[in-house]
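Notes for the one structure printed next.
Only one protein chain is missing; all other protein chains are in place.
Up next, subunit A:
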Amino acid sequence: DVPVLISEDIVISQPAKILNFLRKQKYNADYELSAKQGADTLAYIALIEEKLLPALLHTFWVEAENYCSVTKPWFASRIAFPLSLYLPGKMSREALNRILLTRGGPPVYTLTEVEAQIYRDAKECLNLLSKRLGTSQFFFGDTPTTLDAFVFGFLAPIYKVCFPRVQLQEHLKQLPNLCRFCDDILTCYFRLTVSGHSPSGQDTADANLQKLTQLVNKESNLIEKMDDNLRKSPQHPPRKLTTLKLAAGGEGSPLNRLSP
């Protein structure tokens, strides 16, 4: 069952429970929102689930060319054998089932009519999202919220995955503000720098450096103590020890001095 969050010993699945868990840990992207904006978030999420999700499911799992050439090999490569032979097919059948049960039925009788209807709805939904976003960076101003993450989660696969049949992607590309929105989030939060670290990885590199500095200082204190002991003993003449200092920009030199 994906997505799954593993935090130390705790394993949580289902998006709603993961969000609750993160909120309890004091991570809340909607902290600054007003009550009305919170209500708007729920409404837009409902809109996307009703109008955009069926077409997304269809593009990934039901459209034969897309499924056979991209989705199935992609998912199968990430699932262990022998489940890789069975699970993608099951997910495809479930997707079709869901589409037919929620959007099929009279007056649309054939699969082609259902498909036409769901793509019409999806395109309308994309238009509505584009109108709502307008020229802002995110849906509620300058900082991203849960709604931005949700919309991104739906738009990015449509935008980026290279399918043979791409009517939804073509429609999305005609809405430049939504493309800009996806690109911005990809650059800010999913970027890889030249060294291969993500921006949050750069922070951990700094933290590691700090730890290393502390370690070096500890070691130098230990060496000082050893030298003190030696000095107190009568056999060896006293000698001065220069304490190691790590300046802001000069991390290289003390480390070099320590290394053998």
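In this text, contacts are C-beta pairs under 8 Å (C-beta built on N, C-alpha and C of every residue); 3 or more make two chains touch, one makes a residue touch a chain; residues count from 1.
Note that contacts and distances are computed from a predicted model.
**Student:** When you check the chain that is not on display against UniProt, which of "50S ribosomal protein L20", "Metaxin-2", "TP53-regulated inhibitor of apoptosis 1-like" or "ER membrane protein complex subunit 2" does it turn out to be?
**Tutor:** "Metaxin-2"
**Student:** Touching the absent chain in the whole complex: find that residue among A:Val4, A:Ala46 or A:Ala116.
**Tutor:** In the full complex, the listed residue that touches the missing chain is A:Ala46.
**Student:** For review purposes, identify every residue of subunit A that touches the missing chain, sorted by number.
**Tutor:** Subunit A touches the missing chain through residues 35-36, 38-40, 42-44, 46-47, 49-51, 94, 97-98, 101-102, 105-107, 128-129, 131-132, 134.
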